[in-house]
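One protein chain is absent from this view; the other protein chains keep their places.
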Amino acid sequence: MRTPRKTPTPYIASAYSTRNIALCCDPDPLIQTRDLSLSYGNHQAIKNISLTIHRGCLTAIVGPSGSGKTSFLQCLNRLTDLLPDCTVSGRATIENLDILSPTIDVLQLRRRIGMIFQKPNPFPMSIQKNLEFPLKEHGVTATHLIQERIQRALMDVGLWNEVKDRMDTSALRLSGGQQQRLCIARALVLSPDVLLMDEPCSALDPLSSGTVEDLIFSLRGQYTIIIVTHNLAQAHRIADYVGVFWSQAQAGELIEFAPTHAIFEHPQQDLTAAYINGIRG
Amino acid sequence: MDKHSLFTYDMLSTTIIWTVAGLLGCLFFWLLGDLMRQGIPHLSWEFISEPPANAGRSGGITSILVSTGLILLICMVVALPIGLGTAIFLSEYTAETHPLATFTGRSLDVLASVPSIVFGLFGNAFFCQLLGLGFSILSGGLTLACMVLPILVRTTEQGFRALPLEYRTSAAALGLSKRATLIHLLLPAAIPALVVGFILGLGRAIAETAALIFTSGYVSRMPTSLFDSGRTLSIHIYDLSMNVPGGDQAAYATALVLILCVLTLNSLAQWMAKHWTYTRRMNI
Partner (left out) sequence: MIWSNAITSSPAKGDRFLFHVLRSFAGIAGILVVGILTFLVSESLPAFQQIGITAFVTDPSWHPTEGTYNLLPMFIGTMYATIGAVTLATPLGILTALFCQYYAPQAIASGYRAFIELLAGIPSVVYGLWGLVVLVPLIADLRPPGPSLFAGILILTIMIFPTVTLVSLSALQQVPKEYIQGATALGCTRWSMIRQIILPNTWPGILTGVTLQTGRAIGETMAILMVCGNVVQYPSSLFDPIRTLTANIALEMAYATDTHRASLFLTGLFLLTIVIVVIMSTQQARSNQAYG
């Protein structure tokens, strides 16, 4: 379909600010939501979200705090199941699979749709175990296969050379940026189709944040990525599409969804324009 | 009140508090000193390694140590899975407001304050008579298992609740089943709490007397099976001091052994609770 961009130079996130390609992935719907709404008890957090995520594209979700970005992501991998008083309505599909159906294999769905959180959250185990344990649980038991996949995932996130000699030390001893990349590797090792990222860089220092951003960008094309970010410059640098969430009367709504250049250059909504300029100014 | 009388009150209270603390300190030193003075001369390797002779006045406490060990073993083998299972169920599988959770929680609170003699009555009626186990190590161990359950559950439950929520969410996001998350992630992380609960439970069980008099009985012979009656350290102390004239020395020596066990267990639990959780926090 398209070739991923050349591997970015590490640590120089600003290298992309001059990017001039308008849209680098072909429209090919993978995830679709129709009138997706979510409530916590009586409090409606998101309302009637309808959007289409294209295969291989990097879609950024931006919007003020509390506008329901995290809640939206959690609908897509059914993490909402974990909250007892949370109800979801509407439709969400990935290919032809109904995500919200009570009968689907949720564990398999979550294997297909990986998630990265704001705070790096490696398990309190060795680096090796962190990657091996989810694999084994998903039925990969042959040692050489496990090793091969772990190595590839670590190489993909650029962590292999840093940790290959200390695979048996605790993952909690890694730096914040390394931990976040390990978490990405932990998702990648399960060969997902989609990666949901909830502000993956915002808990990291600027340098690690740059590294992780470069990594995310390098994954574009191979994976369909939905990234929530408060950093509009970051969205501008790396995203193909941008969706803007806004809370209207308490409930978060999608006020605009368009290719990145369209959002940043010709926002259709006053709110979008104000939001973008507000951040810039 | 004028300034002068305020100062008088202050002086007076300071004097009283220092005197009370000092006197109580002396009282307890006297108590512990007595225990040591009377007990230590009687302690020897033979005391540990020989069976009691002459109704316990001479000889040692081997068979009593063995019975105590067996009763504690039964107690923990039974209480541990039930306690751990309950703790996991309460912390991981139910909302705190769920009827079964509140019911179990309440029951455990009540259970924690049931007088030990009442456990003894229950054990006698249920284990000894209804189940037909008679006065036996098995009956005693099972009765103690009921008794240590609350402390075991509460400590372990707190351990699970203290684990960060992210462990569960990130595991779920990886498509891991609850079972896998529990076994490979949460349980290993909660082991310190489980161990602390275990040790505290052991400490409570080993100190127990009243619940055992008419469940495990007080036969001081070496037990040959779990269906034999067996005498624990605490019952030995009771029997020596109440029913055996001239058994005081041996009673004191046994008391020293018992206190040593209890103190070791308590300080182990305290050390672990402090040290282990501390290093864990540091890692995260």
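Per-chain residue numbering starts at 1, and chain names A and B are given in the order in which the chains are listed.
One rule holds in what follows: a residue touches a chain if its C-beta (ideal position, glycine included) is under 8 Å from a C-beta of that chain, and two chains touch if they have at least 3 such contacts.
All values derive from a computational prediction rather than experimental measurement.
> Given the contact definition stated above, which residue among B:Ile64, B:Leu149 or B:Ala173 touches the chain not shown here?
Selected residue, touching the omitted chain: B:Leu149.
> Pick out which of B:Pro41, B:Pro81 or B:Pro188 touches the chain that's been left out of the picture.
Once the missing chain is taken into account, the touching residue is B:Pro81.
> Please give every residue of subunit B in contact with the chain that is not shown.
The list for subunit B reads 6-7, 9-10, 12-14, 16-18, 20-21, 24-25, 27-28, 31, 34-35, 38, 81-86, 88-96, 98, 100-101, 103-104, 107-111, 113-122, 124-126, 146, 149, 153, 161, 165, 168, 172, 177-179, 182, 203, 206-210, 213-214, 234-235, 237-238, 241-242, 248, 251-252, 255, 258-259, 262-263, 266.
Rule of thumb we're sticking to: only the chains that are shown with their structure count from here on.
> In angstrom, rounded to a whole number, how far apart do the mean CA points of subunit A and subunit B lie?
Chain centres of subunit A and subunit B, defined by C-alpha means, are spaced 50 Å apart.
> Please name which positions on subunit B make contact with subunit A in the complex.
Against subunit A, the touching part of subunit B is residues 95, 164, 166-177, 180, 184-185, 188-189, 280, 283-284.
> Which part of subunit A faces subunit B closely enough to touch in the complex?
Touch residues, subunit A against subunit B: 77, 79, 81-82, 84, 106-111, 114-115, 117, 119, 121, 123-125, 133-134, 137-138, 170, 172-173, 183, 186-187, 190.
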